[in-house]
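With one protein chain withheld, the remaining protein chains of the complex are depicted in position.
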Amino acid sequence: MPNKPRMPKPQRQSRRVGFAVVGLGELSAEEIIPALRTSQHAYLAAVVTAEPDKGRAYAAAAGLKDSDAYTYEEFGELAQRDDVQAVYIVLPNNLHREYVERAAEMGKHVLCEKPLASNTQDAEAIVKACRDAGVKLMVAYRIQYTPHHWAAKNAIAAGKLGAIKLMDSIHTQVEDDPSVWRLNLEQAGGGPLPDVGIYSLNTLRFLTGLEPEWVFAAQHQPTNDPRFKEVEESVSFMLGFPGGLIANCLTSYGADKTTTVRVLGEQGTAVLDPAFPYVGLKLRLIDKKGETTPSFPDYDQFGLEVDHFAQCIQQDKEPYTPGEEGVQDHRLMDAIYESARSGKRVEVQKVAGQDVFRSTDNLPRQIKAGG
Amino acid sequence: MPNKPRMPKPQRQSRRVGFAVVGLGELSAEEIIPALRTSQHAYLAAVVTAEPDKGRAYAAAAGLKDSDAYTYEEFGELAQRDDVQAVYIVLPNNLHREYVERAAEMGKHVLCEKPLASNTQDAEAIVKACRDAGVKLMVAYRIQYTPHHWAAKNAIAAGKLGAIKLMDSIHTQVEDDPSVWRLNLEQAGGGPLPDVGIYSLNTLRFLTGLEPEWVFAAQHQPTNDPRFKEVEESVSFMLGFPGGLIANCLTSYGADKTTTVRVLGEQGTAVLDPAFPYVGLKLRLIDKKGETTPSFPDYDQFGLEVDHFAQCIQQDKEPYTPGEEGVQDHRLMDAIYESARSGKRVEVQKVAGQDVFRSTDNLPRQIKAGG
Amino acid sequence: MPNKPRMPKPQRQSRRVGFAVVGLGELSAEEIIPALRTSQHAYLAAVVTAEPDKGRAYAAAAGLKDSDAYTYEEFGELAQRDDVQAVYIVLPNNLHREYVERAAEMGKHVLCEKPLASNTQDAEAIVKACRDAGVKLMVAYRIQYTPHHWAAKNAIAAGKLGAIKLMDSIHTQVEDDPSVWRLNLEQAGGGPLPDVGIYSLNTLRFLTGLEPEWVFAAQHQPTNDPRFKEVEESVSFMLGFPGGLIANCLTSYGADKTTTVRVLGEQGTAVLDPAFPYVGLKLRLIDKKGETTPSFPDYDQFGLEVDHFAQCIQQDKEPYTPGEEGVQDHRLMDAIYESARSGKRVEVQKVAGQDVFRSTDNLPRQIKAGG
Partner (left out) sequence: MPNKPRMPKPQRQSRRVGFAVVGLGELSAEEIIPALRTSQHAYLAAVVTAEPDKGRAYAAAAGLKDSDAYTYEEFGELAQRDDVQAVYIVLPNNLHREYVERAAEMGKHVLCEKPLASNTQDAEAIVKACRDAGVKLMVAYRIQYTPHHWAAKNAIAAGKLGAIKLMDSIHTQVEDDPSVWRLNLEQAGGGPLPDVGIYSLNTLRFLTGLEPEWVFAAQHQPTNDPRFKEVEESVSFMLGFPGGLIANCLTSYGADKTTTVRVLGEQGTAVLDPAFPYVGLKLRLIDKKGETTPSFPDYDQFGLEVDHFAQCIQQDKEPYTPGEEGVQDHRLMDAIYESARSGKRVEVQKVAGQDVFRSTDNLPRQIKAGG
């Protein structure tokens, strides 16, 4: 099944929200720019990258003018582009803070890739900068915008699995190239944990709406592998949620690609496997009566995400995953690393309530899909 | 998993083969044009459609100039476009002949959607026109270019299933809109058979390399459904191959989307399910030792197809699926309809040998994938 | 998951129906006797076989006395066994008639393995003999007694798939031993068709409740294979049901084990795969909302069957699958063979109505499972 229309239906840009994509790596080229070009509420207005040639080539390929391509030095010139209402930050993690702060100063709304920053302090500074400037900030947690994950969340909330008892999630992949910034501690802020492990962490928090009270973790960093000179290869972490609910998670840059989530209730089970790829997600809901695999109309995960943010801007609403949602993951990842270093269980600040870091009065439209 | 890069890597067009896409329906917009834009050996040079505005919009969206958009009246002007070496015909079936003949006269090579025409006579005329003009003709049978189908063909040829005894294939979908040209007898030349049933027919011929010797068929055309005033709703057909090998096929415009192929050997089974969608094909090879599901690097079916034809042009070789391959399907569909009308088994011209209508000295590169 | 309790819960035999199992092949040893030993409403009271030693060994193993083992010559002595109320005929097809007639004369109720006989005439004689003697006759169509098949039938009847348009079923296996009675024309009455193909035929009739109006068939009988000197290796048959509903079926003794049923409706699909083994059946119901795989408490197919017949005897009711249901399959198999021989479509006696050969006022309890 074709995943989505890959050619824009030519239509008016008026009323749609113009985005500048900042950073032209694979994710921008293969997912974000195509998503913006087929979005209902957003469109690609500009690109920002290091090399002028590359920028102009991408602009042309996307039907933009040469003058829509900016270098990082020219980033400030976006201030004069009234048609650029928002920036989508797709940079190495340690650059997020600088570019979000500059965008906020220019009055641009900010959609920022996860993790929000390379450390908690920067993440908090990002939230403050956007708040002070009065611009919107959304963390690009795409799994909080898919019909599959919402169907799982809704089934849990509706009690279809009974009381939730245990959870398990794995997100691993093999990172082959020792030179990528993701293996550089300063640029990434960590290894697989902030890059792929964060999906397990964020998804389990999202599905239950609960926040962990303690964590335990162990990590492995081989001594003789050039890829893992600065960051860990693997992390295993356990999360203690309120009410005795416990979750196990595995993440790695050294193990075969795996993306799973399993939520075990008293009366049923929800399994997402695969849980995190861009297309081909599969949800199974299992109970005594059997197994159900819901299907949904084709969708583009990045399209849903940018459409949500564009509508937040159009309607002046808070994004479902605001900056605070991203800060919380950073606090938890700090605790995970602390536990892995100390070998001790680490208590974290208790947070009572449901979905406390999310804007529950502005649910993405996808919620209906799982209704 | 992302199915393919959806943004072209900006690169030189020199040496690649320029295509004009003739007809801008959904298939062109969502599959063929994106495939041409990411092809290694081909590129989109022009579009031809009825409405000038639509043509210019698509041209712009694809990074072409206004002058690269032609109306059907202006089709002949392509003669002056040296950079347009090939046309890809994506028109209603009854228009294939006219446009192939005009293209051939202009010296353009022709890639034509299946079925080759709306009847056998036109299909034969198309083959003759291209032969007379000395241009290449390829029928766009995409299943003869995928690694999944080649892996099945290779497993059969290598004897991994033992002697092949029986086959079964289903291709059905629901056609909702009574106004589409596919439900117009004159334009389509038939109902689901030449549109989707042809996949079963063509795939079973391809997988075994054999040609049927007789057919039996039954069809159903409801009397009170506005969609099926002119064409049948469903056809069931049985094919008798040499050596007592029998195949059953079902096709319909009125039944839930299904795409399967099953080949039963003495010692094993090959199942393609789904067998025919653009992405997400699944092949299972089953024998006494268990079940194997081969996986392949991501590929784009239309990209593989246009790349094959572009290379045939560059290297002056005959396409793997030349016009004769398309004529044979028309002859068999004629026999199927004749049997459905008469209620009698219909003998067809015996064709001895393996892959007689295919250019076995110019196998598509995908063959290696299933090696 | 254990399929069923394999040790009888020791309990009283009073009120349960005593069965004599006639024929001690693999099916009796591995399925029928264990089922009788764990049945709620039936119990094993006697065995009948050719060799006295074998009979006594089986009797002992089943907790019976030496005197509960009979030879075929002693079959008539069962007349004096008031505790034997029913016989279960598990003999070569051509012996069914003789033993059913003798049992009926003795006033024993008869549960007879499928096919009911080795030809239509014998099948009709069997029905007459039981009717004349006033004993009950049930054909052991186990698929009409499983929760999985009933769930499919109920989903179809409830319109969950929309109008049914097309069906497809395959039942093949490899018969290795040239000496088995199933390959002897006189004993079996045919090849794979009456043995395994009958499952496809009977299941499609059961699921829709409809009767075919015409058939077309082709068969293959290799000339050089010692197994197929007398009977065909494969049969492909097409069935035309009322309202334009068409079904394709494949059966073989020479192709890899396969057991599938697929029912295609306008709005959904039911797939049974595997459809016919003793354990491990899987039903998938597919529609636009997704796919559901119902699960059921463990059950024993032969246990459900013998329990139904035992209850019919206890409550003086007609079995859900009486002899007439078996005669109808023979008539249709006659037509299938006639078509295979003549190469012509064969019309069969039209039978209007739903489930006309079944006792719809005595549904097996399993119907609730699929409710």
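Which chain is which? They are A, B and C, in the order written, and residues in each are numbered from 1.
Note that in this section contacts are C-beta pairs under 8 Å (C-beta built on N, C-alpha and C of every residue); 3 or more make two chains touch, one makes a residue touch a chain.
Nothing here was measured: the structure is a model prediction, and the numbers come from that model.
Colleague: Given the contact definition stated above, which residue among A:E233, A:D307, A:E325 or A:D355 touches the chain not shown here?
Modeller: Touches the omitted chain: A:E233.
Colleague: Decide which residue listed in A:S28, A:T120, A:T258 or A:Q366 touches the omitted chain of the complex.
Modeller: Spelled out, the listed residue whose C-beta touches the missing chain is A:T258.
Colleague: Consider the whole complex, including the chain that is not shown, and state which of B:Q40, B:Q121 or B:S295 touches that chain.
Modeller: Result: among the candidates, B:S295 touches the missing chain.
Colleague: Determine which one of A:S39, A:T172 or A:Q328 touches the chain that has been left out.
Modeller: A:T172
Colleague: Quickly run down the residues of subunit B that touch the omitted chain.
Modeller: 288-295
Colleague: Identify the residues of subunit C touching the omitted chain, counting contacts across the whole complex.
Modeller: Residues 1-3, 5-8, 10, 29-31, 33-34, 57-58, 60-63, 277-280 of subunit C touch the chain absent from view.
Colleague: Residues of subunit A in contact with the chain that isn't shown?
Modeller: 161-162, 165-166, 168, 170, 172, 174, 216, 218, 220-222, 233-234, 236, 238, 240, 244-250, 252, 254-256, 258, 260, 262, 264-269, 286-287, 343-345
The rule is simple: only the chains that are shown with their structure count from here on.
Colleague: When the mean CA coordinate of each chain is compared with the mean CA coordinate of the whole protein, which chain is closest?
Modeller: If we average C-alpha coordinates per chain, B lands closest to the whole-structure average.
Colleague: Between subunit B and subunit C, two copies of one chain sequence, what rotation angle (nearest 5 degrees) aligns their Cα atoms?
Modeller: Angle of rotation between the two copies: 180 degrees.
Colleague: Measuring from the mean C-alpha position of subunit A to the mean C-alpha position of subunit B, what distance in angstrom results?
Modeller: About 39 Å, centre to centre.
Colleague: What is the distance in Å between the mean C-alpha positions of subunit B and subunit C?
Modeller: Comparing mean C-alpha positions, subunit C is 43 Å from subunit B.
Colleague: Rounded to the nearest whole Å, what is the centre-to-centre distance of subunit A and subunit C, using the mean of the C-alpha atoms as each centre?
Modeller: About 56 Å separates the centre of subunit A from that of subunit C.
Colleague: Which subunit C residues sit where two or more other chains touch them?
Modeller: Residues of subunit C touching two or more partner chains: there are none.
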